[in-house]
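Incomplete set of chains, arranged as in the complex.
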Amino acid sequence: MLRYYYRMIATFTDFGVPGPYLGQMHAVLHREAPGVPVVDIFTDLPAFNIRAAAYLLPAYSQYLPENNVCLCVVDPGVGTARRATVVQCDGRWYVGPDNGLFSILMRRASAAQAFIIDWRPGQLSSSFHGRDLFAPIAATLARSDPPPGKEIEPVQLLTPDWPQDLAEIVYLDHFGNAITGLRASGISTASIFEVAGKLCGFRRIFGEVEHGMLFWYENSNGLVEIALAEGYAVRELGLEVGTAIRFSVKAPPGTPLHPRQAIRG
Amino acid sequence: MLRYYYRMIATFTDFGVPGPYLGQMHAVLHREAPGVPVVDIFTDLPAFNIRAAAYLLPAYSQYLPENNVCLCVVDPGVGTARRATVVQCDGRWYVGPDNGLFSILMRRASAAQAFIIDWRPGQLSSSFHGRDLFAPIAATLARSDPPPGKEIEPVQLLTPDWPQDLAEIVYLDHFGNAITGLRASGISTASIFEVAGKLCGFRRIFGEVEHGMLFWYENSNGLVEIALAEGYAVRELGLEVGTAIRFSVKAPPGTPLHPRQAIRG
């Protein structure tokens, strides 16, 4: 009984919170895996943007408990021939389309297994595999049953030739901050980035910055995030998903930035 | 014990996800029906639009498990003399105001029962019957207790004189698609619709369409849905809840549509 409680299903989707998609998927999960809690980690991944999601996934699933099942649906190819897959990485399970979504996750994993799922439900719509196909598979794993398919070599999954870290904005948050696909752990805190023509240096916490200062920090999931003290960086700089972030050549590492200058450029 | 797990409460409301309304209703449900999962199918039904909700309800509750309790609150008449009702249709329970919300559902049901609820809570606000009145009734049903009222003939419920299917847009989704009140099952795939002055033909799946093509398809809940390949039909065509959709007289069934022509019209 207790084993159930330590299983959890976490959803990562671009469905949006409003609308009938997330709720119908939850209904299937509760029906097929009674007693297993379901949490929504991302409901607003950039729509149809597999690459942005691929860089967010390892960062935002690392804090989930072992055996957690991540139900990941960013699926522009729904209804086409793309395959369904289950991946186990470092003790967590991931379910979703074989479209590259798990490629960064697997590349970084110390141990990984991959499965192609050939099971199909009795009724399969052409446009909502999150509900009809992936949710029942996630529920199967959450019940501690094996993946309903055959194991393959991880290299047989679709693995686009994407960089180790992505020097782009991959998500714009509610507080007006911009999350990038760069892991902060490998970056010197002396680094100065250029984004949308402005420079930004490192600050450890929000409390350290002056009003109106543009800065970068290591966010709570280990990624480089761009923020404007007491402001909305996204709005003020016109940032979008896909906006490039570059190590600045104008300002060599160590250059002290005047806060105002940083913003007004 | 297991019986609890197979009961589920699904909410259908126009409350919006943000704000304190949905959460307070959830709190009452968890308090009054401990252990019963609650899922939100629609949190953003068009505000105060009973008719649009009436056509969405049968389509979006058909996939819920038997004995599921649907808690439905689109209630512009809250605080007035409108009655509270419980309906059982094809094995599922529905709770909500007697304002026509269940009229399409009941008309299509193969078996239906109706109850007028005379039970009232100790404390009843004048503006939030979702929390104070309907949620406790839904919890009662989820605990397998009978409806706290008296059975009536279904014909005694308010049943507006609405058509069998509604040739209008009833919901705009997050992906920019427009859901109509037409069931696709009765419509030939050779049919061409006209919406906002543009023509659209049928495609089975998104993968079959060319970039920029306007088309209709049977969505995963069986309704006719209007979409623009790799675009936002809602924004591009200025669609709104209530926009009419017509069988085209200009283009007889079978006419092949040039994708570009379909959009630019």
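For the reader, a short list of remarks on this structure follows.
By written order: A and B. Residues from 1 in each chain.
Here, a contact is a pair of C-beta atoms (placed from the backbone, for glycine too) under 8 Å apart; a residue touches a chain by one contact, two chains touch by 3 or more.
On a predicted model such as this, the values are computed, not experimentally measured, just so you know.
Complete-complex copy count for the single protein sequence, taken from this structure file and not limited to the 2 chains in place, is 3.
In this section, only the chains that are shown with their structure count from here on.
If you average the Cα atoms of chain A and of chain B, the two centres end up 31 Å apart. Taken in their complex, chain A has these residues touching chain B: 15-24, 26-28, 30-31, 34-35, 47, 76-80, 125-128, 131-132. Residues 2, 5-6, 8, 10, 16-17, 37, 39-44, 56, 60, 63-65, 68, 171, 173-175, 204-207, 217, 219-221 of chain B are the ones that touch chain A when the two sit in their complex.
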